[in-house]
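Here's the structure, in structure tokens; my notes come after.
Coming up: subunit A.
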Amino acid sequence: MSEDKRINLEYIARVEGYGQLVVDIENQQLKEAQFRVLEGARFFEGIVSGKKHHEVPIIISRICAICSVSHSVVSTRAIERAIGVEPSEQTHALRKLLIYSETIQSHVLHEYFLALPDYLGKTSAIDLASTHPELVAKAFYGKKLGNDMQRIIGGRAIHPIRNVIGGFSKFATTEELTNLRDRLPQLIDETMETIKILASLPDQPTIGSRRDFVAIHDPSEYAYYDTDQLISGHSGPFPAADYQEHLLEEIRPYSHTKFSTLKGESFMVGALPRLNLNHANLTETGKEAFEYSRLILPDYDTFHNNMAQLIETVDCAQLSINLLDRFIADGFEKENFEYDLHPGNGTAATEAPRGLLIHQYTFDEDLRCSYSDVITPTAFNQLKMETDCEDLVPRIATKPKEEIELLLNMLVRAYDPCISCSAHSMKVDVKFV
Partner candidate 1 sequence: MKNKENPYIPFDATITSIKELNRFSKSYRFDSPEIRELNYEPGQFFEITIYGVGQSVIGATDSMFDEGFELAVLNTGGLVSSKLHQLEVGNVVGIRGPFGKPFPMDEFKGKNMLFICAGIGFWPVRSAIKHVLANRSDFGKMNVILGVREPSLFCYVNEVEEWIARDDITVQQTVDGIPEGEQWNGEVGLITVLTDKFEIDNPEDWVVLCVGPPVAFKFIGMSLNNRGFTDDQIYVSLERKMKCGIGKCNNCLIDGRVYVCQNGAVFTLAEVKALPGGLD
Partner candidate 2 sequence: MTKPKVGIFGLTGCAGCQLEILNLEEQVLNLLALIDVSYWRMAQELPADPTNLDIAFIEGSITNEEEIHEVKEIRENANLVITIGSCAGSGGVQGMRNIMDNDKVKAAAYKDLSGVRSVPVKGVDEVIKVDYKIRGCPINRDDFVSIVTSLLLGRQPHVWNSPVCNECSMQNNDCFFERTTETPIYRSNICLGPITEAGCGARCPSNGMPCDGCRGLTSDPHISQLVTEARKRGETTEKILMLAKRYSAGSSAVKKSFEEMR
């Protein structure tokens, strides 16, 4: 029996921002899969042009609220490289702490509110609250802690204020840091339990694919923040500044959208790629979490991105404890903001919760922005979402339409896509069905 199905998952709920996946299935064959963004274009690269160096991070963090810390951190870092600022080790450490906070907050939100309800047969977090109140309580605990960390270190949970070019405009007090430090062990314990629960759930969907992945890489630590190197699973490391040469953007005939490719192929960024590429540098606590997860690396299964996020939540909590202990013991040094600024070009790459994030800027003699390029994780992942459909659909094409819909939804959600951030860099061609 053959049946033509056109599955139009308009407004894939429970992702931040609004997107649309259109999948045409004909004779149990995938005819076309297109992931589209319904949000309007915002032209951020255009808006920051002509703006002074210190204005750019404030504006550019508005690309995406949930990754606003990453945008703020990576933009200040890229601008510092461009105009000749080399901040202190303390600043780098504080920025890492900010990124860990954001990763915890974002991963917890995604796992408990957006992904787990699918695995437990629920339609929403509100639905989940009625049957699994303990999971919802864990979610609120972790999310609130992540947010409080961002508030205390960055001055605000969304669009941080204190992270500025050259350092931080204000520091947290020892009391505030101690409060955060004391709350983190509970997050680690609770996340470990959730990892065990997820690892034990039977009949989880899988996808058969061996496509490549990319993340930033630092030989000495599990990198979340600003390294010189990018690394891919199949072809090894390359300099982050050369990202445009390696991660080519191409136009495909069936779409107006730009696609990032690695050697012409789709690739994934995010928690699972990071785990695959950098797992050797997990903290001891992170390694313990990895043991509980029962994952076997390399792991190409997009659905396992959810598990990787939970492992990272534990790892980030441990890394945060380490940094907080240090700041509680040593306090903060007053920053030195004295630099002779010069025009120039700079690139920075960091790991947003949902994957690789690259900013590049050029500043002119007047220290005004003359060129900028921002590539967000969802933009990197867009082609991979489509090729995953090619991998997944043949395995599920005989199932009922509702089940296919659910599985495709789960697939897209596993990427934790943030459509607000991709809206500015992707072309939008909306077909309302």
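In this section, a contact is a pair of C-beta atoms (placed from the backbone, for glycine too) under 8 Å apart; a residue touches a chain by one contact, two chains touch by 3 or more; residues count from 1.
On the choice of candidates, all candidates are chains of the complex that A comes from, given by their letters.
As the structure is a prediction and not an experimental result, all values here were calculated from the model.
S.K.: Looking at subunit A, find the partner in this complex that touches it; the options are 1 or 2.
M.R.: Looking at every copy, the candidate touching subunit A is 2.
S.K.: Within the complex, which stretch of subunit A touches candidate 2?
M.R.: My answer: residues 11, 13-14, 16-18, 38-47, 49-50, 52-55, 58-59, 62-66, 68, 85, 109, 113, 123-126, 129, 137, 140, 143-144, 147, 155-159, 161-162, 164-167, 169-170, 251, 256, 337, 339, 341, 371-372, 420-421, 423-425, 427-430, 432.
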